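Omission of a single protein chain aside, the complex is shown with its protein chains in their original locations.
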Amino acid sequence: MTPEAPHIDWAGLSPIVALTAGGIVVLAAGLFRGAWLRRYGVPLLTLLTLGATAGLSIWQWGEDKAIVSRALAVDDLAMFLNLLFCAGAIAAVVLALRDSSPEESGHGEWHALLISSVLGMTVLASAQNLVVVFLGFELLSIPLYVMCATNLRRSKSLESGLKYLIVGSVGSATLLYGLAMIYGATGATGFEQIATALSSQAGLIDDPLTLTGIGLIVVGFCFKVSAAPFHQWTPDVYEGAPTPVTAFMAVATKAAAFGAFVRLFDVALIDAATNWSPLLAAVAVASIVVGNVGALTQTSLKRLLAWSSIAQAGYMLAAVVVADREGVEALAFYLAVYLVMNLAAFAVIVARERETPFGDDIRSLAGLGASRPALAWPMTLAMLSLAGIPATAGFIGKFTLIGATVDGGYTWLGVAIVVGSMLSLYYYLRVVAAMWLSDVPVPAAREPVPAIAGGSPELDAAADPEDGAGQDAGPDRPVSQAEATAVAVLFGAATLFFGILPSPLFDLARDAGSALGLL
Amino acid sequence: MAEVVFFVASLGAIGGAVGVVALRNPFYSVLALVGHLLSLAALFLLLRAEFVAAAQVVVYAGAVMVLYVFVVAYIGGADRPVRTTGPGLGLAAPLFAGALFVELCLAMLGSGLKAIDAQGAPYEAGFGSPGQIGELFLTRFLLPFEVASYLLLIAAVGAVILARRRRGLEEEGLEDVPTVTVADLFRLEPGVGTQAESGGMLQDRRERDERERKGGW
Partner (left out) sequence: MDIGWYLAVSALVFCTGAGGVLVRRNPLVILLCLELMLNAANLALVAFARMHGSGDGQIFALIVMVVAACEVTIGLGVIVAIHRRRLPVDVDELRELRG
């Protein structure tokens, strides 16, 4: 008997094919002899690949099908998330144009890793099968582990890679054990079959095996989306990784993990919702509290955004808990908003890291309002939006999230979001105040340069990519970060735009939200 | 007969696992893991997963462990005590592991599923054979199969990025592209490769010597 090969819907698979092919082409293009070609040709090819993927995802908009033996879903939620991944990756490529990390690890390899990470996210966000979920997570994470460590001369970067690898692998192993238990309880790996088994077999929902499986899966996911109490790695990894990588990691990984989260919990395990929703709600509140309190005392901007991302993960978890169409809509909308405002903030951090000797310390922003309004405005908008001030996209996002929680019968989660946002005003406004209310600091006399890179955070981050030793790091270096400024202005403007005119994004999020067939 | 094999193999698996955690020398830990993996392969055979068992021995216990041994040999896995970080974690970790074990056992043995207290589904000819695995990989699990192969490629690229030697940044070093040969794996002298041009070579070496004197690692 010859097994029948599955039907492959090439149109539905096209975004994934584009990414795979693009990854290989970029990897090969890294072998160009000319330095100029490698430096600009490879990022250009990467941008083309990501653009093609985004275009194909738009082309597949409105489809609703399961492809390749029902392993992947092609629906609006998947395509919406694809667009987010591509936007995050494009921003990372642009921000990394002058970064030292692609230089040190090889342009072709670095960009191929970025593309494979996007591929992992695409696979994860449309997974319909436990095996694909696990593989998607790994294909997303393994390139990121390497990319975190690609500033090979900075010990911080390597340490951040190692830390991320260890914590991420613990998360994967826990998640895997949970998936194994769900498979054991239901005898199926496909989401649909799991849902059928859970709803048809009496007592299966409350079986200890199912419950423990769900618990372990929640723990694994919490590691991945950096929700409390499994968040401790986040500030360290965000701080140590090269900033363009951090920006990509912060926005895209979250979108992918939450995409898998809603598919797994709101589709496959929906019948066990009475068992997992209290657990997830508790995690959400814990993340909101821990993230906002942790951010209060941070002086490093990357660490501040890391803590803030923990709190934001809590807000978004609330939408998963609600488990209805409105919740998924709110989640999709908030993921997009989160991407826009974070990328604006990270672009400013990238620019200031290169312009000042303070690295990502909050001092690097001092007096920015007077000296660089093109950077100060996007950062201000991003911070106000993260805090949820009206007329920014973040306000609309939080508003829909709170609306979804209230309508879903979780009013107290909405209250937690409001309280958390009020708390967060303090540290976001501190950043804004640093930009507009303080003077440009006079840099201290040149500090002694340690023999080893990694001796002090400031010098380390200021280490010039060209000489790698940091000797010439100083405030008097040429100030021209056109591409970072452009990214900052673009996403800052988007933050404002979606805050005033949210309806285009809303329509997309509504399509994405109705893809799962929830009520 | 199956009971005896199960007893021996599971003792080997658990003993190997404990050995990995408890042995002080990383090299012995690796050997303990090899023992653990071989015992697991025996358990897989008992569970009628012939192909998985074979893959476990060839790929895992064979290839992956060789990689470990190389790295341990390269870095020098000298004796190093299991150092607990204060009484807090040292006490908490075993407690946590114990609690986790109780919880997992409750879940698995307290489960209402009848099938857990049985020998398993009736055996069908061909279950777990290479033929069946291959068929599944080419039909229902075609996508995971392809993604897994891509993942392997990317992991290889990542390992090359991390572990290859660099001579300065690419710009200067373009003409003599650094090559990694098998011989590199065995070279141990300090002061070559990445850190040779990083400026603080001498200081690095001094620090390292000092660490080694202190019974470093």
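A and B are the chain letters, set down in written order, and residue numbers restart from 1 in every chain.
Following the convention adopted for this analysis, a contact is a pair of C-beta atoms (placed from the backbone, for glycine too) under 8 Å apart; a residue touches a chain by one contact, two chains touch by 3 or more.
This one's a predicted model, so the numbers in the text were calculated from it and none came from an experiment.
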Where the missing chain makes contact, among the chains that are shown: A, B
Full-complex contact with the absent chain, from A:Glu159, A:Asp271 or A:Asp407: A:Glu159
Positions on subunit A contacted by the hidden chain, ascending: 130-131, 134-135, 138, 142, 145-146, 149, 152-153, 155-156, 158-163, 165-166, 169-170, 172-174, 176-177, 179-181, 183-184, 187-189, 232-233, 235-236, 239-240, 454, 457
Residues in subunit B touching the chain absent from view: 2-3, 6, 10, 13-14, 17-18, 20-21, 26, 29-30, 33, 36-37, 40, 43-44, 46-49, 51-52, 55-56, 59-60, 63-64, 67-68, 71-72, 74-75, 77, 80, 82-85, 89-90, 92-94, 96-98, 100-101, 104-105, 108-109, 115-124, 127-128, 132-133, 136-137, 141, 144, 148, 151-152, 154-156, 158-159, 161-163, 165, 190, 193-195, 198, 204-205, 207-208, 211, 217
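The rule is simple: only the chains that are shown with their structure count from here on.
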Between subunit A and subunit B, centroid-to-centroid distance (C-alpha), Å: 28
In the complex with subunit A, residue positions of subunit B that touch it: 103-104, 106-108, 110-113, 135, 138-144, 147-148, 150-151, 154-155, 157-158, 160-162, 166, 169-171, 174, 194, 198-200, 203-204
Residues of subunit A defined as touching subunit B within the complex: 3-6, 8, 20, 23, 27, 33, 35, 38, 68-69, 71-72, 100, 103-106, 109-110, 112-113, 116, 119, 123, 129, 131-132, 135-136, 138-139, 142-143, 145-146, 149-150, 152-153, 181, 184-185, 203, 207-209, 211-213, 450-453, 466, 468-469
